[in-house]
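As structure tokens, the structure follows; a few thoughts come after it.
Only one protein chain is missing from this complex, and each of the others stays in its spot.
Note that the chains are named A, B and C in the order they appear, and that numbering of residues resets to 1 at the start of each chain.
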Amino acid sequence: MTKTLDPRDDMLGRARVRDNAELEAYYDDLAKQDTGALWTVANDIEPWEPKAKSDPIIWRSADLRQQVLRALDLVRPEDAGRRVVYLRNPKRQDVSAACGWLFSGIQVMNPGERAGAHRHAASALRFIMEGKGAYTVVDGHRMELGENDFVITPNGTWHEHGVSEDGETSMWQDGLDIPLTNCLEANFYEVHPDDYQATNLPVDDRQLSWGGAGLRPETDKWDRPFSPLMKFAWEPTYEALRNYAKATDGSPYDGVIMRYVNPQTGDNPMLTMGAHMQMLRPAEHTKAHRHTGNVIYHVAKGEGYSVIGGKRFDWKKNDIFCVPAWTWHEHCNTQQREDSCLFSFNDFPTMEKLGYWREQALEDNDGHQIVEA
Amino acid sequence: MTKTLDPRDDMLGRARVRDNAELEAYYDDLAKQDTGALWTVANDIEPWEPKAKSDPIIWRSADLRQQVLRALDLVRPEDAGRRVVYLRNPKRQDVSAACGWLFSGIQVMNPGERAGAHRHAASALRFIMEGKGAYTVVDGHRMELGENDFVITPNGTWHEHGVSEDGETSMWQDGLDIPLTNCLEANFYEVHPDDYQATNLPVDDRQLSWGGAGLRPETDKWDRPFSPLMKFAWEPTYEALRNYAKATDGSPYDGVIMRYVNPQTGDNPMLTMGAHMQMLRPAEHTKAHRHTGNVIYHVAKGEGYSVIGGKRFDWKKNDIFCVPAWTWHEHCNTQQREDSCLFSFNDFPTMEKLGYWREQALEDNDGHQIVEA
Amino acid sequence: MTKTLDPRDDMLGRARVRDNAELEAYYDDLAKQDTGALWTVANDIEPWEPKAKSDPIIWRSADLRQQVLRALDLVRPEDAGRRVVYLRNPKRQDVSAACGWLFSGIQVMNPGERAGAHRHAASALRFIMEGKGAYTVVDGHRMELGENDFVITPNGTWHEHGVSEDGETSMWQDGLDIPLTNCLEANFYEVHPDDYQATNLPVDDRQLSWGGAGLRPETDKWDRPFSPLMKFAWEPTYEALRNYAKATDGSPYDGVIMRYVNPQTGDNPMLTMGAHMQMLRPAEHTKAHRHTGNVIYHVAKGEGYSVIGGKRFDWKKNDIFCVPAWTWHEHCNTQQREDSCLFSFNDFPTMEKLGYWREQALEDNDGHQIVEA
Partner (left out) sequence: MTKTLDPRDDMLGRARVRDNAELEAYYDDLAKQDTGALWTVANDIEPWEPKAKSDPIIWRSADLRQQVLRALDLVRPEDAGRRVVYLRNPKRQDVSAACGWLFSGIQVMNPGERAGAHRHAASALRFIMEGKGAYTVVDGHRMELGENDFVITPNGTWHEHGVSEDGETSMWQDGLDIPLTNCLEANFYEVHPDDYQATNLPVDDRQLSWGGAGLRPETDKWDRPFSPLMKFAWEPTYEALRNYAKATDGSPYDGVIMRYVNPQTGDNPMLTMGAHMQMLRPAEHTKAHRHTGNVIYHVAKGEGYSVIGGKRFDWKKNDIFCVPAWTWHEHCNTQQREDSCLFSFNDFPTMEKLGYWREQALEDNDGHQIVEA
């Protein structure tokens, strides 16, 4: 248990005990009583700053899509629960996470398929990649899913997905906080007693009721801890981004960026995870910053690259990549005439509620990272 | 000071003292010391239920518009402050109110006219009636005003209005809580030091930034106690109403009704006054209810009538009418094929914050009032 | 209707129309249609700053107590509703207010007397002056009342008062927002169906449960919009003040001042009215300030004077005085060795919720008013 001292740790306020035989004996005695000496671990568990648990990774659509389609023939949704290829960060295999405590996967369904209804304490979101006729039903609210739509399935809601008989093979990215929910020993799972939800609400009733900006449907009672708007469709989102671009200089780190929010409260749509859509204007190259929290990006439009932890990741439509906690990152739209759009989801609501949010701008090199050769 | 006792007041818990000579002498002594006996006024100041301070009134556009246009030649905005004909409830002349503690008036401006900037503790709102090229500037945010747009000018914001040189004579309804602000001894007024506000923000920057439902412009910092969206344009509002109509049965008392809200918080756009746009579907006749709070309606579209306190008021486009506190009211769209839309503003936020909101449905006669002959 | 122009009003942004025959005719036409020209009233209803509606007044205990005791023989509580002598500001007789929209009175009861239970939308508070064995029951919670205790009876709660058979004649100050509730057309009144409340809760159960600082009784469910602690007893309040005095320099305007709050939320105990207890240290003379909102003070301990609107008011134990809105005021403890304590209640929560709070320090004359001769 003798340790070499990091020079930075040799100061008042840090543990700098030099072990000796007497101490070693003491440590042995402590261990017998389910105890230990704090100073033997203090500098490890109280680091100067966080060290990311995950690697920055890109999952390229070219590869991913092909594997996902293979699954169509290999398993049925009724057997798989959901037919999903999940993204497995090399450093997070033990918790099946794509980045930090976030799970993500690509789900695919054929026309006429339907997966049974269930609910769990983990929260989920979907970002639609391709297809026609896909739908999801959340607590009886049925939503039609179109490309680049963002949909939530909050903690505790019954949900099921399917593709209508006259639809097309459909694919979407799932994002969940399953690893976090497990990590916090709080996951519960239930299968719907009737396998599928019955509903007579109009299709997309949530969007019809809550889809007007600055307008509250006066008689729609809603006391759930998540957004009554559960589908954030692509067209109005992209229009909002283009409008906002006329009124803002944008963020130095993110270009023109909007956060999806609960229109009833202005808060994040769900308790644990947040999501953004951001537009990088033609040729825009943002500056680098880093912050606590983990982010998984999905390229919704255009092409470009991001530099993450000093490494360049080129991306185009439907590529997925992640930015681990407290890791420098910057984005670049390589198109000269078109904007690029990045969808992303994150654990920021968790970080903010617990007081763990922290952010830092890169000051050196005019705010840009040195890219590894 | 001897009073006849209301039979309902002759019970334990009410004041039912019968005055006599000894008491009269006592009352005189009390008066000399700036005091009085509570039981001489108790039943008056603790009524069984509220009695409206205002009359229900309709101001017909046919009459009103003509008088307002006369003012164009009679006064200049630079002299009048604002060229406004205000609505004066017969029972509220002492406080210049249209209903309860709400002020309202019709403002008119010619192309090229411009009224100087000022600010006050009273909050204001506008509902645009006609014209082209009118604008208002609120704390440096310039907004173009179109028919049926709803615009806020909150407590403490610098504001000024005008019509561009190439515009048309423009008219709008003003709504203010001036009587309330005065009643609560809280009104302050300042003229802008430069007479007019300088601004280099894009026109309608607030709507460009906050006009997307369920989307928050991430870098738009806003810590004011009112809505960052300050113009609620008619087209998206009407579209939202038509969408909502597909998903709701509506309110029995108000048809399909949406409340204008602050998209940052979901609360009312300003602290003291709220506003609604409601749609009465073809031939819809709502049931009667009453509630605390005062409401001023403006017919945005269609025609019909309302029964208020047992009296029928027929209305059409741009008519204005009021519903005083705790007065029964119901609405009817007399068109068989078209919807009618009512804009309204009210003091509900004040009532709710102070715990004074109360509502009651009419139960007799299938929920409809007996209309006075 | 021709008006002389205040020189300050002869500027852009104010109404400065000079009336003429044509305008007078116009005004007559407007009046016929329940309308008026705003510029004829604009400067009146949009004043540069508030002008208090009330006079500063002191009600001296020496006078007041005697008159109140006379009432014991003149009326029975069962007939009077409550046996109260109310404080009537000379300028607020029309609304039976002591100051602004606040009502106040002195209530007296003999041992064995009991007034029937009722409830109303107006909120009430009590400050106990003298006696033994008095109690109040609020929604079934019985509280024993001791000298200088502060007790709340919020909007909508059943309440009744009495003095036990073995008690002494008891007297307390009532404070209510009745004038405000009436002004906002929101007062409702109900007599208890059983005349008196039945209860088997322990006496003072609210204080037993919520009387520990920084401690929440985990199983006491409380979802009412007012404080679960409904009696704020004198001893712990005075102890808290003395402790706080050791840790603070105090407010320049108020000495050592604490606000009574709802321990569940930290907010004011009731929605419309707030209350303070403040200690003026030996010989302390505060500086003058003014603010929106009305305050009624009750001398809980000691003696001194206050200067209000340039006028000096000497006070001692159980004197009551008021500070009208936007009126300069400062306080002085004339005792050289003892502290003085002032209880006060106010309408600040109303002013704050509606965005009407404003405060100003007197800068001239080292912060002290020139006292009128």
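The working rule: contacts are C-beta pairs under 8 Å (C-beta built on N, C-alpha and C of every residue); 3 or more make two chains touch, one makes a residue touch a chain.
Remember, predicted model here, so these are calculated numbers, not experimental data.
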{"item": "Interface partners of the hidden chain - shown chains only, full complex considered", "value": "A, C"}
{"item": "Option from C:Leu12, C:Ala31, C:Val261 or C:Ala283 whose C-beta touches the chain left out", "value": "C:Val261"}
{"item": "Selected residue (touches chain absent from view) among C:Asn89, C:Thr237, C:Thr327 or C:Ser340", "value": "C:Thr237"}
{"item": "Contact footprint on chain C, counting only the chain that is left out", "value": "201-202, 204-205, 207-220, 227, 229, 232, 236-237, 239-241, 243-244, 246-248, 250-251, 254, 257-266, 269, 276-277"}
{"item": "Residues from chain A at the interface with the omitted partner, ascending", "value": "11-17, 22-23, 26, 29-31, 33-39, 41-43, 45-53, 57, 59, 63-64, 67, 70-71, 74-75, 78-90, 95-96, 100-101, 103, 105, 115-118, 120-123, 155-156, 178-189, 191-192, 195, 225, 271-272, 292, 294, 324-326, 347, 350-351, 353-356, 358"}
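By our rule, only the chains that are shown with their structure count from here on.
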{"item": "Graph class of chain-chain contacts, one of line, ring, star, complete, other", "value": "line"}
{"item": "Chain located farthest away, centre of chain A as origin (C-alpha)", "value": "C"}
{"item": "Identifier of the chain whose CA centre is least distant from the whole-structure CA centre", "value": "B"}
{"item": "Chain centre separation in whole Å, for chain C relative to chain B (CA means)", "value": "29"}
{"item": "Intercentroid distance (Cα basis), chain C paired with chain A, Å", "value": "53"}
{"item": "Overlap residues in chain B, where contacts from two or more other chains coincide", "value": "none"}
